[in-house]
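Right after this comes subunit A.
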Amino acid sequence: MSPLLALILLPIAGAVFGLAGFPARKAAITAAALNLVACVALLASYQFDQGGFQFLSSCPALPSLGISFTLGADGLSLGMLLLSTVVTLAAVCVARAPQNNVHWFYASLLFISAGAIGAFASVDAFFFYMFHELALIPTFLLIGIWGSGDRQAAAWKITVYLAFGSFVLLIGLIGLYLSMPVGARSFDMRAIAEHAQMGTLFAHDTVHSFSIFGFEYLSITHAQVVYLLLFLGFGVLVSLFPFHTWAPQAYASAPAPAAMLHAGVLKKFGLYGIIRLVTPIFPPHIASPFNTLLLVLLLGNILYVGLVTISQRKLDLMLGYSSVMHMGYIFLGLVAWNQIGLNGAAFMLIAHGLSIAALFALSGELRERTGTLDFGELGGLAKVVPTFGLLFGFAAMASIGLPGFANFAGELMVFFGAFSAGVPSRDSFFNNFQIATVIAVWGVVISAVYMLRAYRRIFMGPLVDRWKSLAEIAPLPKLCVAGLILLLLVVGFCPQLLLNLISPALIRP
Partner candidate 1 sequence: MNAATVPWIILFTPLIAAVVILFFGKYSKPFSAGVAIGAALICGFLSWWLFGQPDATVANSFSWLSLPGGFTIPIGVTVDHLSKVMLVVVNTIAPIVFIYSLGYMAHEEGYWRYFAGLSLFLFSMLGIVLADNFLMMFIFWELVGVSSYILIGHYYSKDSAADASKQAFLVNRIGDFGFMLGILTFWGLTGSVVFSEIFQKIPALETHGLYLAIACVLIFCGTVGKSAQLPLHVWLPNSMEGPTPVSSLLHAATMVAAGVYMLARFFPVLEHVPDARLVIAWVGGITCLAAGLMATQQNDIKRILAYSTISQLGYMVLGVGVAETWDVPMFHLFTHAFFKCLLFLCAGSVIVSMHHEQDIWKMGALKNKMPFTFLCTIAGTLALTGFGFGSFGFSGFYSKDLIILWALAKSPFLGWIAVLTAGLTAFYMFRLLIVVFLSIPRSEEAKKAHESPLIMVIPLILLALPAIGAGWPFIEHIFFKTTEPTDVPHIVHFALLAMFLGGAGLAWALYARAVKDPVFIPLFANRLYIDYLYTWIVKVFHDGLAWLAGWADRWIVDLFVAQIPSKLTWACGYVMRFLQIGNIQAYAFFFGAGVVGLIYLLIAR
Partner candidate 2 sequence: MTPTLAHYLIVSGVLFTIGLAGVMLRRNIIIIFMCLELMLNAANLSLVAFSRYNLSMEGMPNYNGQVLVFFIITVAAAEVAVGLAIIVALFRARQTTHVEDLDRMKF
């Protein structure tokens, strides 16, 4: 059996054991821990000097359509797999067993993990897509059944939204499939990239013109339609402005481990998909007409959603919006379409996954203890729960991109990548990308405003009497969050550790 298949099946096995009557929490933690160990072992056995996809295993599923169940991992996938397994372990450890259907609760968490791992380990675009869809079902259940607040509306919203995004994506995938020459069509991502290199992808590109009263208002090639469909499809999955309103609501309602898994891992699917599927195959002349549009949208993420984040009065909503905002940076790195930006985006995927998981874990713990996340009701908590405050401080600083944490290195690469993108302009004034970079750098100030404001309201100031006997964070969640922060620090101090892993996978011709 392929080691990657084992990685997918382990959480499922954990879920099955839990459903079969074994203690659900123990089964889930065991499965997640084993999976982390397996992933680290996989990382250790990856041949770095060889590079490329390894641990390949393939089994034809629908040969007539060129679909086969192919698993494989290169440096980037391994990084994402590591992120998934780490966050899964943290999520199941942090999870508080609910009152009802405990085993289904843990099984759902593990299914999300299995879906994410499957997506990141797939080489075949069809299964890549399918695994993500698979993970949406347990997300729906987790929010709808064990969530808080207006949980059912939130669950419906996220599910319909993501299904819509996936649908757009699917059309894009089919369009991509159809633009390969008949007989050589395949969903295998390596084959698609190869077609793109040999020039057989979009070889017979057709122009679609739309006109009213003889006035042509839109003229677009097939390749560009596919590009837009893929980018926007993935974009909706990653809450690209203005398709972001599902995210804060869903994360605020979701139980903490579900929010950790979705915001930290599953949402990264869309960005990973753009890096993996879109960037290697579209030459700049197809992509560049949409640069301005995409820049405007992603600046909407950074600036507009940043302002929305500032206006939030509840920690959970604020964290949800902040995770939407940070997606803007990653998009900026992707749209920059160069080596530095791409590396920065991939780096931020992992860094943001770890930091937002830590923040959601802490906010979930806080909600368990106080029953409210309203800034107006909290205050001065650092006095009674200093360790809590310290950990939250670390996670908040990581999230606003303080040097020393991984997020900083990612943001830095994104800024440099974006600044050097576009038409080289040593002699002319700022081009679009450079203006966008200026605004994006202002986003760093915005994120500091809302994070520090939250920290100020919750942990600093005079202690509110209600919380005089608040209990300190429990040992296991403390350990998990500390582990996430430690990882962020290690990667932040030596970004080359992670870059050596991911950057060979990001070299574009």
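Basically, contacts are C-beta pairs under 8 Å (C-beta built on N, C-alpha and C of every residue); 3 or more make two chains touch, one makes a residue touch a chain; residues count from 1.
In picking the candidates, the idea was that all candidates are chains of the complex that A comes from, given by their letters.
These numbers come from a predicted model, not from an experiment.
Evaluated over the candidates 1 or 2, subunit A touches in this complex the candidate numbered 1.
In the complex of the two chains, the subunit A residues touching candidate 1 come out as 157, 160-161, 242-246, 304-305, 307-308, 310-312, 338-340, 343, 380, 382-383, 397, 402-404, 408-409, 412-413, 415-416, 419-420, 426-427, 434, 437-438, 441-442, 444-445, 448-449, 452-453, 456, 459-463, 494-496, 499, 503-504, 507.
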